[in-house]
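Could you have a look at this structure, given as structure tokens, before my questions?
Just one protein chain is left out here, and the rest sit where they should.
Chain naming follows the written order as A and B, and within any one chain the residues start at number 1.
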Amino acid sequence: MYLAATSSLPLRLYQWTEQLFTDLGLPLWLLAVLVATVKAALIIGFILINVIFLIWLERKLGGHIQNRLGPVYTGPFGLLQTVADALKVLVKEDIIPAAADRWVFMAAPLVAFVPSVMIWLVVPFAPGVQARDLNIGTLYVAAMTGCTVPALLMAGWSSGNKWSLLGAFRAGAQLVSYEVPLILATLAVVMLAGSLSLNDIIRAQQESTWFIFLQPLGFVVYLISAIAELNRTPFDLPEAESELVAGFNTEYSGFRFAIFFLTEYANLLGSSAIAATLFLGGWSGPFLPPFVWFLLKTYLFVFLAMWIRFTLPRLRVDQLMNLSWKFLLPVALINVLGTGVFVAL
Amino acid sequence: MPDAAATVSGATREQDGEEVRPTAPDSEVGDLHTEEMMINMGPQHPSTHGVLRAVVTIDGERVVDVDSDVGYLHRCFEKICEKLTYHQIIPYTDRTDYLAGMTNELALVLTVEKALGLEVPRRAQFIRTIMSELQRIHSHLLWFGTFGLDLGATTPFLYAFRDRETISDLFEEITGARMMYNYMRVGGVRNDVSAAWVKKVRTFLRQFPAALREYDDLLTGNPILKARTRGVGKINARTAIAYGASGPVLRASGVPYDLRKHDPYLVYDELEFDVAWASEGDVLARYQVRLEEMRQSLRILEQALEGLPEGEYLGKAPRIIKLPPGHYYGHVEGPRGEVGCYIVSDGDRKPYRLHWRAPSFVHLQLLPLMARGHLMGDMVAIIGSIDIVMGEVDR
Partner (left out) sequence: MSLRKISSGSGSSQPVPALMPARVVGGAALAESAERLRQELPQLEPRIRPDGWLEIAVPRDSLLEVSSILRDRLGYDYLLLLSAVDWKEKGFQVVLHLQNLARGERLIATVDVPREDPRCPSVVSLWPTANWHEREAWDLMGIRFDGHPDLRRILLKEGWQGHPLRKDYEDHRPPRDRLPRPVR
């Protein structure tokens, strides 16, 4: 099985369960299902805990950047604020507008949420701690991030609201445009590592150096495109509240809105983890345990994204497109070309 | 709003080379049939600065036409004034442009004083000048913050409010109110300012330039801001004059017209300051003119504090004010432009008719001209740049 572990405890646990299954005469595919469920639960738990922390962090950081304190009252340092907010949102009425396309409207948040969890299938948390080491890991990640577009289009289209529609179209155009430089930046890393597997990419970085030093251009392109993919300021046009009220999620409330919110932060965390893996050597690092290194590097990207959000104004639609197609794409192509020459030498 | 789409708010546009905008592309692209969409921006919308309802016709994201629907905040200000004595009107003027109460009150009392031929003590004149300029900075700071919000930058808002808070406190200390001051009186002002208060203003004057530099670092120098505002919402001088624009909107279009210079009231004649102006007439020009005005206000404040004489703060005025029959027009340079007060008197204690010239009301007419051909995102920046206050538009 792919569940490998540094410590032997999970392995022993697995062997014990396998023994139990054979003793009881249960089919082994049931065991596979059980293992997959446990993995999924662990990953979703990891995401939820981190998202709760992320939202708190964003508000706290934003507060301090903006001369405020951020949340302070709920729990120590306001740490329980997100929990309180989540509870509030969950008990709110789930409003489905009369003009909405009911089923599409209800499905959209879930369609958005699932790929944001799926990304984590291939993320290496520590040596051997990975749900599944796909040999096409990076390609899989690109495919999963691409799945957000239909969800946002569904949300905007089905709401029966013109603002939502505008937001959805913006989201569609933006995500598709920024996918291209994002993948090209990843491609350069893949060329250096010679593999699509994320584990191989980390190993390649352990052998040479972190790819951020070999790929500074690629890193910048990745960073900008990733923030655009995440719909965060300065690229938060799909939900630009001063222009489009709330963009594609204008009509969402209560639980469904919470899912969109959760997705946003899960995506932020996912993108940061991938970036840390691709450019900063993933879990590898001295002294500290690998999992701590992984978290540290991930949160470095998270911090960067938040810092940018609270500093910059928003771009305009045409400028956003220009940035992607006229600047990032050529730069990414040149970067790929240069990397090709470098690898050939 | 029966035929909002059909009417183009009757704007006759001056056509000259400078103002030709990209028109909407042909609505038939090959076999693909596209339509223009009408969208209601407001009255509940984060960026319409109150309850403006703009019926926007868009082609994709491009604004084809705008029709402003105002009146959601109409409170019969002028009708109410006909039933009030002049002193009773003063607090009502605070509520027209609720972000610039001081200058509004000033417009009223100056008109009444002019009609009566009343002398105002010098100390009162200086205090009024100080209050007007503090009000200008106060109002511009709010504009700065909300303009940042319109462009999607959330941080400038809180920085601006940090400094605005200081001025609010200064106002509160003298007038007892942070927004609705009811401070000006016919013949002077309601309360005297203390030496301690003057000292606090001086401290503010010392600290504020650093804050302005901070704003420049945060927003003015930002390439995204420049890219989003340059060449957007352009209005040339001829159009601005024809549409009766005043204040920063007119000055940013290349007409350095400032009532403090051109029809001096209070003690502006004796103070040294520059009229900030720019020739581009776009959103960026209006932005920079307002920032520069804050710097000039600091200069005025410094001199006014220096020259603040001792003496009476409230001169002798008749207890019962009856304006001689006739009509009177008085105006001051408010933060948003020319605030005018037109009083018709029949000799009674109450005005026979009072008409308020609200700069925002006049400027809002320019919105379709500025916005046509630009994108939805620009629309928000343009509304922010003309700095409307709906309380004043609807009265």
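One rule holds in what follows: contacts are C-beta pairs under 8 Å (C-beta built on N, C-alpha and C of every residue); 3 or more make two chains touch, one makes a residue touch a chain.
Fair warning: this is a prediction, and the values are worked out from it, not measured in the lab.
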Shown chains touched by the chain that is not drawn here: B
With the full complex in mind, choose from B:43, B:60, B:231 or B:373 the residue touching the hidden chain. B:231
Determine which one of B:125, B:222 or B:296 touches the chain that has been left out. B:296
Out of B:112, B:362 or B:386, point to the residue that touches the absent chain in the complete complex. B:362
Which of B:95, B:114, B:162 or B:178 contacts the chain that the document leaves out: B:114
Full-complex contact with the absent chain, from B:78, B:173, B:214 or B:312: B:78
Under the stated touch rule, tell me which residues of chain B contact the chain that is not displayed. 1-2, 7-12, 70-71, 74, 76, 78-79, 114, 226, 230-231, 236-238, 241-244, 253-257, 261-263, 272-280, 282, 284-285, 288-289, 292, 296, 327-329, 331, 338, 340, 342, 344, 352-353, 355, 357, 361-362, 364-365, 394-395
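Everything that follows uses one rule, which is that only the chains that are shown with their structure count from here on.
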What is the distance in Å between the mean C-alpha positions of chain A and chain B? 45
Chain B residues within the chain A interface of the complex: 37, 39-40, 45-47, 61, 148-155, 158-159, 162, 218-219, 222, 224-225, 227-228, 375-380
How about chain A: which of its residues touch chain B in the complex? 62, 65-68, 162-163, 166, 170, 233-234, 236-237, 240-245, 310-319
